[in-house]
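The structure appears right after this line, and notes come after that.
Let's turn to chain A:
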Amino acid sequence: MSFFVKGILPEQKKEPMLTRSTLVMRQEFEYFDCDFEETPVEDLSAEQITEIARLAEIVDECDGKMLWEKLEKLNLGEGGTLIIDAIDDEPYISSQMSICIHQPEKLSLGIELCEKVLSPGKTYIAMYRHILDSNFGIPGKIGKYKVRKIGGRYPAENRVYRHIPKGKNSVIVGACAMLHLARAAEESRKMTSCFVTVAGDVVKNPRNVEVPIGTTAEKVLELCGLSAEPETIVMGGSMTGRAIFEPENEVIVPTTRGVIALERSYGTYSYTCIGCGRCDHACPKALSVCALRKFADAGKFEELCRYDVNMCIGCGACSYVCPSRIDVAATLIKAKKQIELARKEGTL
Partner candidate 1 sequence: MSELKSCFKESASYLFLRNPVLVLGLVIGQLAAGVGTLQNAAALSITYFFVVVPTLVFASLFGKKLPGWLKVVIYALISALMLVPSYFISGTISATIFDSAGIYPALLAVSTVPVVYSSKIAENQKPLSALAGGICIALGFAFTAIILGAAREFLGSGSIWGFRFAKPLFPAAKLPIWGFIFLGFMAALVNFIKDILKIPEETPAGGEEAK
Partner candidate 2 sequence: MTYILQFLSMMLTALFIENIIFTRALGTSWMFYLIKHPKEIAKQTGLLTIITTLSGLLAYPLRGFVYNSEHRHLLLPMLYIAAMAVVYLAVYFFVKFVFPKQEEYFSLNLGVAVFNCAALGSLLVVSNERLDLISTLGYGIGMSLGFGFATVMLGYGLTRLEYCRVPKIFRGVPIALIYLGLLSLAFYGLVGHQLPT
């Protein structure tokens, strides 16, 4: 199918955030109480670990769910796979990867605890391999855990599923959540901070920063310094994040992975579609994006449904690749939401 789905290979621009050590923003720690505080980490039982995750209020940063819910529900068994998500395939974003590189001991401990609960047959850390613009080498092992280098094009997170053996259970948890789990088990510390990449072409000192949850974007940017007035400030990943207008009111939440300040905005930059068909090839879901955009502009809902617009995952690959700088992804996401609304109302 690679003939139909080619995907895109964005410039990753992860340097120098990846190789620099993580900056920790000053903060007050919070602790929780429990009965088994005195138990050494090695002796904790599966239920106790789940309880720790619950008390520490750890949020899995890759999908925003509570970690303890994931741990409670599942028991993977022999054939199951535990995948630690440190993929970071979006340009600039490297918060999960930097944890793997700079704090491997803590991470290994977290994964060990998680393994104890889920008892999977196989565990690996997934990282994105195609960082072509830096000569940084991804290590083969972190602690005792194997690193699986996810190749291919953006979005790589779908590709993780290719490595899952057929018909087996698997679960994906974020690397930051593992780190927080280790901290909670060792120090009874609550999850009060999260890891954020601060980057962009106007940031003076681009770093991965550990910031307390609830810090405003403005403060984070001040910490790293700005060399020029940015036209765009993005909360979240560079591919799927959201442009913000009031950096003093926007706060960091556990799922925020980056704050990116860019000098130039593409907002006013618009040509007409010349029908080159690059978006069709970029789409990881093999949708006919070019036709979908035309239908969305003409408001043809039946055609949109027939061309499977509901399969769009909003990865933004089509917009990235468009030589006319059209907001294809935004158009499709909007059309998808309109169709969902119309379905609910029963008009479609």
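Keep in mind how these were chosen: all candidates are chains of the complex that A comes from, given by their letters.
Definition applied: a residue touches a chain if its C-beta (ideal position, glycine included) is under 8 Å from a C-beta of that chain, and two chains touch if they have at least 3 such contacts; residues count from 1.
Only a predicted model underlies this, so the values are computations on that prediction, with no experimental measurement involved.
Note on chain A: across 1 or 2, the candidate touching it in the complex is 2; the others do not touch it there.
Across the complex, chain A meets candidate 2 through its residues 272, 294-295, 297-298, 300.
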